[in-house]
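A protein chain is absent from this complex, but the other protein chains hold their places.
Entry: chain A
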Amino acid sequence: MDQLDTPHVPVELTPWDRVQLARHPQRPHSLDYIFALCEDFVELHGDRRFGDDAAIVGGMASFGNRTVMVIGHQKGNDTRENMKRNFGMPHPEGYRKAQRLMRHAEKFGIPVLCFVDTPAADPNKESEERGQGNAIAESIQLMTVLKTPIVVTVIGEGGSGGALALSVGDRILMQENSIYSVASPEATASILWRDAARAPDAARALKLTAQDLYALEIIDEIIPEVPGGAHTDRLATMATVGKRIAAHLEDVCALDLEILMRQRYDKYRRIGHYEEQQSFAGRGFL
């Protein structure tokens, strides 16, 4: 059954409902997508500097008739695996592994597919000591200039800088019930509402749903999910994602590299809302 043809159930999901769906433990995670959509996956490990971070996975794989470099945040499907994966919260060495794989992709002219699914970058003492800020900044910097196509898909939680470090690209796709936020709704609620329990209100205010971000022209496409959310029909969900990634990948791979890089620059350079006036005259606040 093709779930996409099912008439849409008119159930209005709140942003907080979508936060729950995005975090659902049975939602497909990066490795599920890699195994469902790719063949001949060869996982590559380690940052060659400190260690191998299990919160980010990556390697070469066949996607359709192309070789791609797939890189994604990796959450666990149960508590045990989540301990190993640090709940999908990368350490600096995870981002440095991702950078190594991206440079590798650039060197061999392989396009990059990123799957974004993290609550945040790991906020621990050791991560600070090893330069979490630097690791994220270097990933962002590398992706702004990486001379190979990058297609990013947010498949669950896009948590702040830790997500951005894998999501600068030529196309940004979001699943219908995925989220992408400057801070977790709980963190924003505890700071601006002074009560973490007000997270549902913060989730609404932050405009973190795929629908919000499409309206704000931050993302390129919303990938529909089956009614009830991705975890209710994992195979159908992953197949839909695969089709949409393939379509965008064909588009960006067809572009001349110079045009691709110029478009990537413009895509990010135009983001921002401000007023530009000739003078402050009459503003009255000075």
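By our rule, a contact is a pair of C-beta atoms (placed from the backbone, for glycine too) under 8 Å apart; a residue touches a chain by one contact, two chains touch by 3 or more; residues count from 1.
In this text, contacts and distances are computed from a predicted model.
Student: Among "Acetyl-coenzyme A carboxylase carboxyl transferase subunit beta", "NADH-quinone oxidoreductase subunit NuoE", "Helix-turn-helix domain-containing protein" or "Tyrosine lyase ThiH", go ahead and choose the protein name stored in UniProt for the chain not displayed.
Tutor: The record for the missing subunit names the protein "Acetyl-coenzyme A carboxylase carboxyl transferase subunit beta".
Student: Out of A:Ile136, A:Leu173, A:Ala199 or A:Val241, which is the one that touches the chain we can't see?
Tutor: In the full complex, the listed residue that touches the missing chain is A:Ile136.
Student: Given that one chain is not shown, which residue among A:Leu44, A:Leu192 or A:Ala236 touches it?
Tutor: A:Leu192
Student: Tell me, which residues in chain A touch the chain that this view leaves out?
Tutor: Given the touch definition above, chain A has residues 121, 123-125, 127-134, 136-138, 140-141, 143-145, 160-161, 164-165, 168, 180-183, 188, 191-193, 205-208, 212-213, 216, 218, 264-265, 268-269, 271-281, 283, 285-286 touching the missing chain.
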